[in-house]
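Apart from one protein chain that is not included, each protein chain of the complex appears where it belongs.
Each chain gets a letter, A and B, in the order it is written, and its residues are counted from 1.
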Amino acid sequence: MLNIDQKIRVLVAKPGLDGHDRGAKVIASALRDAGFEVIYTGLHQTPEMIVNAAVQEDVHVVAMSILSGAHMTLFPKVRELLDGAGANRILLTGGGIIPVEDIEALESQGVGRLFGPGTPTTEVIDYIQNWFVGQDTF
Amino acid sequence: MNAVTGPLESALAELLERFHAAEAVALGRAISLVENERPGFEDFLHEVLRVGPSAARIGFTGPPGAGKSSLLSVVATIWRTRNEQLGVVAVDPTSPYSGGALLGDRIRMSDLATDPGIFIRSMATRGSLGGLATTTKEVIDLMDAFGFDRVLVETVGVGQTQIEITAAADTVIVVLVPESGDAIQAMKAGLMEIADIFVVNKADRPGADRLVKDLRQGLHLRVGTVLESEPVYHGLDLDRIRRKESGEEFKGPGWSPPVLSTVAQSGEGVEHLMDMIEAHRSWLEESGELEERRRARGKVRIQDVVDRELRRTAWHSDALLAVLDQGLDRIQKGKDTPYSVAWDIVNRLLR
Partner (left out) sequence: MSTIEKEASGSSELLVLLREQEAELSELRERLSRWEQSYAQAQERDSLFSTVSGREIKPLYTPLDRSASQYQDALGFPGEYPFTRGPYSTMYRTRLWTKRQFAGFGTAKETNERYKYLLKQGQTGLSVAFDFPTLMGFDSDHPRSLGEVGVCGVAISSLHDMERLFEGIPLNEVSVSMTINGPAIILFCFYVAAAEKQGVSPRVLRGTVQNDILKEYQAQHAWIFPPEPAIRCIVDMFEWCSENTPNYNPISISGYHIREAGATASQELAFTLRNGFEYVERAIARGLDVDSFSPHLSFFFDVHNDFFEEIAKFRAARRIWARMMREKYQAKNPESWRLRTHAQTAGVTLTAQQPENNIVRVAYQAMAAALGGTQSLHTNSMDETLALPTEKSVRIALRTQQVLAFESGVTNTIDPLAGSYFLEALTDELERDALAIFEEIDCLGGVVPAIEEGWFQREISMSAMLQQREVEAGDRVVVGVNRFTEGSEEDEIETLRIDPVIEESQVAQMADLRAHRDPEAVERRLRELQESSRTGENLVPRILECARVYCTLYEIRRAMEDVFDSYKEPVFF
């Protein structure tokens, strides 16, 4: 029987009310081109919607793009809901216009790396792939 | 490797317990287990499938962008107001170049995104061609066993026949749009054979009425009777007429696929579609067709598993791989052919 390589499943989500999905779409396409299975949620998602999708889709990673400045509310909220749903193994990462101090604060709250505007997509891909190695998963 | 014997490994046993406790996370994980064919997945399915099928399995197929997800979402929303528990599997294609996939069907269902009574799972085809992924049927089984009243399946959007869906669903809905062309094209694509219900969606666009009429005529032609003035559904049973005429054995009333039109966005025609789904269900149950379809599915599943196991046994065995290797050498020297080597391997397998 063929040995299918483990696919990395990523939920690319646009939480909040801002509609700037260029970054989210570019990253979703780049991840697909790197061989990931990407579930795209569409715009204007609430944290509850995102976590529900992450659980049903059993993704390894949730990547959120936030340009609205609401990152200090949204990242911790999604992390909390994920943990509450028994999905603490899921990596929460993302990007947007996020000041350095905030990135540090969020990392200390269990959020993975966050990427600023202009980050090459390869950097994000490498980060996820490296994280994935050594994850114990189906 | 060894099919369905001893107790489950402890991690899977725990998963099974949480699965039986109807935890959404457990279903999500169980689907991954099956989808990735991880060790023990067949044992897990064996445990889970002891209850036997009970959900109504409804498939949506049709060309890309026809509105499969939109329609599915509308009917799901209505069933949810009746408090039916729903599972949804939506399949999108894997890119042949990168092996990756963009799964976007959820977007259409965002109204149901936080409803705990519906579970939506996206799957990539991962190289399988029939419009479903290789393990979609098993995932449907999982959802059925999880206790959903209905399991809805959306195939990949392709124009050609998606035979796979007929093996996966009890009721197959073929969704077309006015731009899809005419009945001849639908026939060539093999859609006439697989549809239990035809839907012409985007009926707000020009050409919908024409396609509806065209399809109805096409269906009449198929059963060899042209009765233009009569609507195809509502009591008229062409299949039965045909069978009677040809003196074939009569096995209960037949089913002639109705042709409906809908506008997913406004919900126009959707109630009618749902009535037809119910009607088809009743017919399936009353005519014995449901049992037949389930039997056919069971047969295919057994054959699939046997194929898979044989293949696995053969190609995971060092001894047999060695026979293959030596065979290749002998072929090169002109002492053997691929056939004689294959027979050698099969004989050893059977021993």
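The rule is short, and it goes like this: a residue touches a chain if its C-beta (ideal position, glycine included) is under 8 Å from a C-beta of that chain, and two chains touch if they have at least 3 such contacts.
Just so it is clear, the structure is predicted and the values come from calculations on it, not from any experiment.
**Student:** One chain is left out of this view; which of A:Gly16, A:Gly35 or A:Gly94 touches it in the full complex?
**Tutor:** Within the whole complex, the residue contacting the unshown chain is A:Gly16.
**Student:** Of the residues B:Leu102, B:Leu273 or B:Val323, which one touches the chain left out of the display?
**Tutor:** B:Leu102
**Student:** Pick out the residues on subunit A that sit against the missing chain.
**Tutor:** These residues of subunit A touch the chain that is not shown: 16-22, 25-26, 28-30, 40, 42-44, 46, 68-70, 72-74, 77, 97, 99-100, 116-118, 120-122.
What we mean here is this: only the chains that are shown with their structure count from here on.
**Student:** Subunit A to subunit B: how many Å between their CA centres?
**Tutor:** From the centre of subunit A to the centre of subunit B is 31 Å.
**Student:** Show me the residue ranges of subunit B that touch subunit A in the complex, using the header's touch definition.
**Tutor:** So the residues of subunit B in touch with subunit A come to 23-25, 27-29, 31-33, 36-38, 94-95, 97-104, 106-107, 110, 113-114, 119-122, 124, 126, 308, 311-312, 315-316.
**Student:** For subunit A, which residues are in contact with subunit B within the complex?
**Tutor:** Spelled out, the residues of subunit A in touch with subunit B are 1, 4-7, 28-29, 31-42, 45-46, 48-49, 52-53, 55-58, 85-87, 137-138.
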